[in-house]
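A single protein chain has been removed from this complex, and every other one stays in its place.
By written order: A and B. Residues from 1 in each chain.
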Amino acid sequence: MIKDITIGQYFPGKSVIHRLDPRMKLLLTTLYIVMLFVADGFLGLAAGFIFLLFAFFISRIPLTLMIKSIKPIIPIMIFTGILNILFIDTGTVLFEWWAVKITTGGLKTSAFMIIRIICLICGTSLLTYTTSPIMLTDAIERVLSPLKKIKLPVHELAMMMTIALRFIPTLIEETDKIMSAQKARGADFETGSLINRAKALVPVLIPLFVSAFRRAEELALAMECRCYHGGEGRTRMKQLSLGVNDYAALGITVAFLVLVIVVNIFTVI
Amino acid sequence: MESNAGRIIEIKNVSFSYVNEVAEPPVKTQVISNLSLDINRGEFVAVLGHNGSGKSTLAKMINGINLPENGDVVVDGMNTKDESRLLDIRQTVGMVFQNPDNQIVATIVEEDVAFALENMGVEPKEIRRRVDEALKTVGMYEYREHAPHKLSGGQKQRIAIAGVIAMNPECIVLDEPTAMLDPNGRQEVMKTIKRLNEEQNITIVLITHYMDEAAQAKRVVVVDDGKIIIDDVPKKVFSQVELLKSRGLDVPQVTELAYRLRQDGIDIGSEIINEDECVSALLGLLKK
Partner (left out) sequence: MSVIKTENISYIYSDGTPFRKVAVDNVNIEINEGELVGVIGHTGSGKSTLIQHFNGLLKPSEGKVFIDSEELWADKSRLKAIRCKVGLVFQYPEYQLFEETVYKDIAFGPKNMGLDDAEIDKRIRDTARLVGISEEMLGKSPFELSGGQKRRVAIAGVMAMEPKVLILDEPTAGLDPKGRNQILSLIKEYHEEKGNTVLLVSHSMEDVAKVATKILVMNSGRLFCYDTPDEVFRRAKELEEIGLAVPQITRVFNRLKAEGISVPDNVYTVDRAEEVLLSMLKQGGEADD
């Protein structure tokens, strides 16, 4: 059933990580990504990995969810791995046949890259798992708000995202209904060639668009009636405020970043 | 706030027409013609009329969504043609529409109720207070953190009403708010509307084509073909069975029964609009 699709990957919870200010979470995620890219050896990467484990543990996100988030990027991981194995020829040669040459350096780099990708994906997934889409939208609007000065329509973009999030479930439900209705009129969505199946969608898409436009029109009217006149002079009910937890989390993250940099320096020496 | 008696809405000789520009040549359809209507503070007025009678167009004129071609609409002393007062007018007259899905903006109930207040630039603490109060008034406080799309139709409609009463309006115009609801949802919404009128003295303009809902109002205005054809208390309105039927409207079953019995030569009153009245009238006849 299409109804079962969840929007975003939010996993509701009450952990410390869930309760962090979404703006802080955006910053922490950025710092974490920097951390992963600064690390140039396994030791630094290990520090990043420990940080991830630590955050993952206190977020209480089920392990299965984390593994699920890695699945779609397995092809990319394999591709990167093979590329690195084939094109890096430092260290001792382990195997050579025709133009193919596998070296210890190649294996090391490819392992390093794969671990880095895993850390990257898991870290960013942690952000979307612990932050509701609406909180993320809110955070992005506030973080980007200085850009209003250069005429970037930050409020409008955030409003559009909010409305999209609000209406996606409604439209999915509607798609389901229209498909059932056309099926009852003998429409066939499951068999036939690709072109025929694409054609079969016309009786679904047209009513869906017509209804989306009607909804948009009615929503605009309702918003106007409730005094909507753009972002100017608008206040918000929920004020985001940074608390002790946020600063503590920032402290820990910065500590890890410093650790990675220190590890880098020492391994160079 | 001063809530002096007197008129909250004055509609003076207004006309309105839609122009279909797609048609060749453009077709102009007159929807409202030279209509006048005054509504007093604290009144509960039901506006009846079949689809296309102009009743929705009239509703949208009250808060300046539609501006009259001729004539004036004055809300609490403000003319809807005065653009500088538009936000004040919309705060004074809140609107609730038919489709509950298409008037909820946010993905969380309380955020949606806060929407109008955020637009008005109210202080965050005050927004919180008013949102909680509005949600309690409509009996949806426990649902404040829910996702609106998972609620029933009646609950969604109550959220929409909460979003309007958070603005502290003097008047609420509801355009067929129960048309898409099941009987339970309809009852929930009607109870909420009546409470707002009785306890908070909010003026209610209820546009509907359900006779049982109109019967709960204190005044019923029947619109047909862009004009007001009847404007009276429910009893007097429903007793005009023939006129209503000829305009594509219905009457409650008990009213219809009394009307038919009268036609058959039985001596039964012409102002029966609810069960109690019908039972006692019939008892009077049968126990003779």
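The definition used in the following text is that contacts are C-beta pairs under 8 Å (C-beta built on N, C-alpha and C of every residue); 3 or more make two chains touch, one makes a residue touch a chain.
No experiment lies behind these values; they were computed from the predicted model shown.
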{"item": "Displayed partners of the chain not shown (whole complex)", "value": "A, B"}
{"item": "Hidden partner chain, touching residue among B:H50, B:R85 or B:K191", "value": "B:H50"}
{"item": "Residue of A:G13, A:G105 or A:P207 in touch with the missing chain, whole complex considered", "value": "A:P207"}
{"item": "Which residue of A:V16, A:M77, A:L144 or A:A187 touches the chain not shown here", "value": "A:A187"}
{"item": "Residue touching the undisplayed chain, where the options are A:L126, A:A139 or A:I178", "value": "A:I178"}
{"item": "On chain A, residues whose C-beta touches the chain left out of the figure", "value": "174, 177-178, 180-188, 202-203, 206-207, 210-211"}
{"item": "Residues in chain B touching the chain absent from view", "value": "50-52, 98, 152, 179-180, 182-185, 209, 211, 248-250, 252-254, 256-257, 260-261, 264, 266, 275, 278-279, 282-283, 285-287"}
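In the analysis below, only the chains that are shown with their structure count from here on.
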{"item": "Length of the line joining the C-alpha centres of chain A and chain B, rounded to whole Å", "value": "45"}
{"item": "List of chain A residues in touch with chain B within their complex", "value": "133-134, 162-163, 165-166, 169-170, 173, 214-215, 218-219, 221-229, 233-239"}
{"item": "Chain B residues touching chain A - in the complex, by the definition given at the top", "value": "63, 65, 87, 90-91, 94-95, 97, 99, 101-108, 110-111, 114-124, 127-128, 131, 147-149, 160, 163-164, 167"}
